[in-house]
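For this depiction, one protein chain was excluded, whereas all remaining protein chains were kept in their positions.
What follows is chain A.
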Amino acid sequence: MSAIKLGVPSKGRLMEQTFDWFAARGLTLRRTGSEREYAGAVEGAEAVELVLLSAGEIPRELAAGRIHLGVTGSDLVREKLADWQGQVADLAPMGFGHADLIIAVPACWEDVDTLEDLDAAAHAFRAAHGHRLRIATKYHRLLREFLAQEGVADWQSVDSQGATEGTVKNLTAEAVADITSSGETLRANHLKILSDGLIHQSQATLFAARAADWSGLAAPFSALCAQLGVPVPRL
């Protein structure tokens, strides 16, 4: 018999909090086998199978339909999946894993506090330096959509997969767009958050894959949604 494959982060605090969230709704998720083996079991629901994955891979697995349900950050789904609402349904925000995707600039820029300021500074910067104002990020799609919607011009994104807060001091970017929870790393690197520079408030979220094979799973899926207290989405 086929089963609903539930993809869950395979380690760390995100995994523990995910297990707790399901446990509070009567579903016991647990790892099986050795500490290093990524296998799991589900108790308390019919036809649900646990798949342990890296949180960063869960959006792609959902998009491909290789898992039916997945827990990952809402930021990762929006960044990694084009037209994300066409690929997954947002079942439930889970109330943990909070992080804000923000735009930050050097704290020494006394004249820049808003997107309007950033746009004006970018225009003058481009004229003075012959290239657009660079924003270091790994969230290229979210940054682009946000700045396009806000009408900010004369910027370009540069890719930074880690230590993004250091790029300004290292002269490889003029600003950053990155995830922060407390803002401490930003302050330590002499950066400040734009007052209207909040791109997305992310949290761990349960998603359902539109591309997955749901045939024969309508009844167990309805039962699972009822148990989790979420409406059954149109997939």
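What to note about this one:
Simple rule for what comes next: a residue touches a chain if its C-beta (ideal position, glycine included) is under 8 Å from a C-beta of that chain, and two chains touch if they have at least 3 such contacts; residues count from 1.
Going forward, contacts and distances are computed from a predicted model.
Of the candidates "Na+/H+ antiporter subunit D", "Histidine--tRNA ligase", "Multifunctional fusion protein" or "Methionine ABC transporter ATP-binding protein", the chain left out of this view carries the UniProt protein name "Histidine--tRNA ligase".
Remark: the omitted chain is touched by one listed residue; of A:A148, A:L198 or A:A218 this is A:A148. Only one of A:P106, A:G183 or A:P233 touches the absent chain when the whole complex is considered: A:P106. Considering the complete assembly, chain A touches the hidden chain via residues 82-83, 86, 106-111, 113-114, 116-117, 119-121, 123-125, 128-129, 131-133, 141, 144, 147-153, 155-156, 168-169, 171, 174, 190, 192, 195.
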